[in-house]
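Note that one protein chain is taken out, while the other chains of the complex remain in position.
Chain lettering (A, B and C) follows the sequence in which the chains are written, and residue indices restart at 1 in each chain.
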Amino acid sequence: MSDRRRRIALLALLGVALAGAPAPSRAQTVDAAPPVAAAADPYAGLTSPHFEAIAAAVGRLGTEGAPQAQAVLRALSAHHLFVAEDGGLYVREGESWTDARTGAPVTSAPAGVRAVRENNRVRGALAQAMAGQALLAGDAAARRDAAARLADHPDPAMLPVVDRALATPHEAGLEAPLRRARAAMLLSPGAPATGEQAQSAAVRVLRDAGGLDARAVLARFAADETAPAEARQAAQSAIVTIDRRIRLWSLAQQVFYGLSLGSVLLLAAMGLAITFGVMGIINMAHGELVMLGAYTTYLTQKTLMAVAPGLAAFSLPLAVPAAFLVCGAAGMLIERGLIRFLYGRPLETLLATWGLSLVLQQAVRSLFGPTNVAVATPGWLAGSFQLGGLTVTLDRFAIMLFAGAVMGAVFLVLRRTALGLQMRAVTQNRRMAALMGIRTARVDALTFGLGSGVAGLAGVAVSQIDNVSPNLGQGYIIDSFLVVVFGGVGNLWGTLAAAMTLGVGGKALEPLVGAVSGKILLLVLVILFIQRHPRGMFPLRGRGVES
Amino acid sequence: MTGEFAFRGVVRTAAAVLVVAALLALGSLLPASNPLSVSPFVVTLAGKYLAYAMLALAVDLVWGFVGILTLGHAAFFALGGYAMGMYLVREIGARGVYGNPDLPDFMVFLSWKSLPWYWWGSDHVLVAAVLVLAVPGALAALFGWLAFRSRVGGVYLSIITQALTYALMLAFFQNGLGFGGNNGLTDFKDVLGFDLHQPGTRAGLLIISALVLAGAMLATRALVGGRFGRLLIAVRDAQSRTRFLGYRPDQVKLLVWVASALIAAVGGALYVLQVGIINPGEFAPANSIESVIWVAVGGRGTLSGAVIGAVLVNLGKTLFTAWLPELWLYGLGALFIATTLFLPQGLVGLGRHINRRRDEVTPEVTRPAGDAA
Amino acid sequence: MSGEALLELRGVSVTFDGFRAINDLSLSLRQGEMRAIVGPNGAGKTTMMDIITGKTRPDTGVVRFAGHDLTKRDEAAIARLGIGRKFQKPTVFEALSVRDNLLLSLKGLRSPFALLLARETAEEAGRIDALLGITRLAPHARVQAGGLSHGQKQWLEIGMLLGQEPQLLLVDEPVAGMTDAETMATADLLRDINRTRSVVVVEHDMEFVRALGVGVTVLHEGSVLAEGALEAVSADPRVIDVYLGR
């Protein structure tokens, strides 16, 4: 019996295998004589249910072009291209339909239409084709992007397009990427035979260009037995050169990763450095305040989308003050309603705030549901830019700057404002401060509010790189405490140093021992460090500390 | 005299624990038809509470009497649990899913070829018993020695205890470590030949837990009751003064710290026997914090309070997770806030407040300076 | 001067991040001597105490007590050598009863393991009662120390000091915040103690110092400014300078 079931399973697997049976890759179809039907009608492929055929057709539209090619490709990328039962291709703009092949508007909506099928394969071909189009017809910026795209995704079928672009006069900025693209194509499978010289030259171009994509092309070429030996040799050595360059840069890269991780830790810990470090309140609900900040960001974004979609891109700048105010207010509420009754009893505070954190989590769960909420990353924060061999991701970079800014602001408040002065006075000698007429209660509330507000700011940053869910806070509370204690309680510089040390240290360990062991190792190191230096990296000195 | 009342409380509570446990155990052996019969579910539950009570007792010993706020005591609890779990897993022997006499199931299906060396001897009950005490004890000794010698105190100590348990949690989550990763150790069959699923065995385990707990309570009472106990209070409240009297507070702390870790470890072992699963979740810092909260709810520095707190809070948890699945967290959170605000000395403190007599003092009356640092 | 030095500091210096608290301080105390240390705030009186009792390690210099090098020992070891210290602010174990405070101070058991099993012996009870007598705290024996008056706490601490049966007592401003009556009584008590033990008293209160009628060492900016009988010292222009800032 069981054998029968086994057989069914095998059959199924077989079916699977058949479904994905090897089919000729697009590059080949382009060079080989195109399928009979397609020869007559370049659009025929698009009507096919098979991704392979669709991709092929798209490719050919990109290379060989056709009267309506551009319009059709644009329509396809916008999901506006439809196939009718009769095999007709139609573009839909709102409610009006046009015949894709001729561009002529059709009066009555075609019958039984379905959207042209898409998948990664088709999208890939589409991107190539559009790049080809842009290279010939686009504006300067579009042309440069297109050239870069073609260089990173070399496809010999595009060679004529690139050559045409090179032949026509073009601005200086375009030359390099075009050369790179051309070189990459010459070394890619299915490239026209150009002989060893040309290939070695191409290898040199790519070697000087460097980068992972160039490396990929060279690697493929070097592995290809049919290519001439010398050229492959050259490719090999080129790869070595590139790898060396990459290794050098990767050090800088690790540091960048470390610093960006450090700034996240710093942001998360800074609020705590105030409430815990300066006021000595063990606030276990700190993480939840960070979470509130993240949810405030979400709400800000949602409201903007609703009321002023145009401004959606600015939701983050708006979320910053919003989160600060919301969390600051929440903080003062907590201080007035709970913590002030517990001064001088830090451990009770710990327990009460722990209880509070449970309540806050559950409250958010009831309000927003237990699942994550989506916080969009505005366009100006998406993607990354190259700094030499260094990939700088925009969101991380922004968070670094943000962390720096917040740090600076907190310093100003503590060092330059009356409030800051009063805060330090109260924390150093409450009774004396009171005698000098400082309204300590008010100062306490404000200080805690400030710390909570900063936690909220951390929430804004975190919403860009992490889940926004009721559990968000839990993920940061332990690390935050560790940072503050490691740095030395009551010392913002210490917090900064600790955050960066943990960040860079963690990122330095990760490639060596893996993420998990790295974190464990780091924790152990911190424990040992604190046992050598019981008051952290930057201990506060003076008589007051002892008691 | 110091805590006299509390200590009478200890005896009373220990007695109560024994009686209730005995009643439940007997009740579970009655036929279900009998009105006095107790569902085996309740028995295991009670056993679990008592195991937690051991943990709470351990926490109270260091927090209530030496002023060390530990946020990582669950680590010792869990380690004791794992040691016991290893033994129980080996007991399964060839009855596992793969019928492999040498390797636990989780190793078989992650294609381990042989037992890692640190599993050696875990199939002998005596070795297991030693491991239950030795491993957490050794860790506590090492950690404590380092910490107290270099005079790490206050929140610094609290935070690194938390870091310790957190690190252990991450470590045990790793499947590479050979303790079943996230799944931990489970699906135990029997202990010393007694089928763990038999009501008889369960009843027996409950009785044993009660006896061990009562024993631990009286032992700690002796520890903190006598002259040594006075020294503990002295160390808790004015550590440096004891130095100038010629005492070595670090030694005192270390002694109590290790003792406390051992109590927690035994608790963990009993826990695993009755709950039937141990996994890295037990190391979660949240668990340690909760154990502190049990003590706070019951009344810090009273021993009996720790036990009462642990049982009540967990009972509440059991009931509320069933009654109000959506809302129970509010209840729990509110409970902690309310206790700290209105019952600074916990339930025992409340009880004492009600029938307070003149000049009767407890360690809690004056705020330990040790806390603030 | 006859008799070898019980306590000797030679060329002791210590700095706290830049600030020289003790500067090449030398001072020696004979067996059975009582010495009063005076000096304006920040003269380094308390720091000197810290150095002797091992709370602070000197950067340079020698600190010897009855032939032992103190710089190598920690507080506990030094206390066991027979140096008792009374703090400026009375520090007693407030959660414990007066009796328990004294019990803990009694010379003898110090190892935690020994204490585990130790029970209070009749002999110890006797010593405690004696101390209660000396410190006039008998009526409050069972009261929690936290509940005592300031003066009583001072006395209790002195009692604990005696319980240690030290050769040398370091007493830091014992009469701060005491009534005149209490002050005089304290003076008597210290003179009493001095019959059997050496004493170093740090004090501002000149009346009190006069009442003690002992040799005086004036500290200034971490080193000895003048030494000798009170009259001589208080006549010393440099001292007057320091005190009256003329």
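One rule holds in what follows: a contact is a pair of C-beta atoms (placed from the backbone, for glycine too) under 8 Å apart; a residue touches a chain by one contact, two chains touch by 3 or more.
The working rule: contacts and distances are computed from a predicted model.
A.B. asks: Using the UniProt record as the reference, specify the protein name of the hidden chain from among "NADH-quinone oxidoreductase subunit J", "Urea ABC transporter substrate-binding protein", "Isovaleryl-CoA dehydrogenase" or "Na+/H+ antiporter subunit G".
C.D. replies: For the chain not displayed, UniProt's protein name is "Urea ABC transporter substrate-binding protein".
A.B. asks: Please work out which displayed chains the absent chain touches and list them by label.
C.D. replies: Even though it is not drawn, that chain still touches A, B.
A.B. asks: Could you tell which one of A:233, A:303 or A:371 touches the chain left off the display?
C.D. replies: A:371
A.B. asks: Among B:15, B:125, B:142 or B:319, which one touches the chain that has been omitted from the display?
C.D. replies: B:319
A.B. asks: For the chain left out of this view, which of A:220, A:336 or A:424 touches it?
C.D. replies: The missing chain is touched by A:220.
A.B. asks: In the complete complex, which positions of chain A touch the hidden chain?
C.D. replies: 1-2, 5-6, 8-9, 12-13, 15-17, 19-23, 25, 51-52, 117-121, 123-124, 127, 153, 212-213, 215-223, 246, 253-254, 257, 260-261, 264, 361-362, 365, 369-377, 382-384, 391, 393-396, 464-471, 474-475, 507, 510-511, 514-516, 519
A.B. asks: Suppose we count only contacts with the excluded chain; which residues of chain B make the list?
C.D. replies: Output for chain B: 20, 24, 27, 38-42, 44-46, 48, 94-99, 106, 108-111, 170, 173-175, 181-184, 186-188, 197, 275-277, 279, 281-282, 315, 318-319, 321-326, 328-329.
As a working rule, only the chains that are shown with their structure count from here on.
A.B. asks: Of all the chains, which has the CA centre nearest the overall CA centre?
C.D. replies: Smallest offset from the overall C-alpha mean is found for B.
A.B. asks: Let me check something: if the centre of a chain is the mean of its CA atoms, which chain is farthest from chain C?
C.D. replies: A
A.B. asks: Which two chains does the highest number of contacting C-beta pairs join?
C.D. replies: Maximum number of inter-chain contact pairs occurs for A-B.
A.B. asks: Rounded to a whole Å, what is the gap between the Cα centroids of chain B and chain C?
C.D. replies: Centres of chain B and chain C (C-alpha means) sit 44 Å apart.
A.B. asks: Could you check chain C for residues that touch two or more other chains and list them?
C.D. replies: none
A.B. asks: Given the complex with chain B, which residues does chain A contribute to the contact?
C.D. replies: 276, 280, 282, 284, 338, 341-342, 344-352, 354-359, 361-363, 366, 474, 478, 481-482, 485, 489, 516-517, 519-520, 523-524, 526-528, 530-532, 534-536, 546-547
A.B. asks: Help me check something: in the complex, which residues belonging to chain B touch chain C?
C.D. replies: Answer in residue numbers: 1-2, 223, 226-228, 230-231, 233-234, 236-238, 240-248, 251-252, 255, 359, 361, 363, 365-366, 368.
A.B. asks: Can you list the residues on chain C that touch chain B in the complex?
C.D. replies: That would be residues 53, 55, 74-76, 79-80, 84-85, 87, 91-97, 100, 103-105, 109-113, 115-116, 118-120, 142-144, 146, 160, 164 of chain C.
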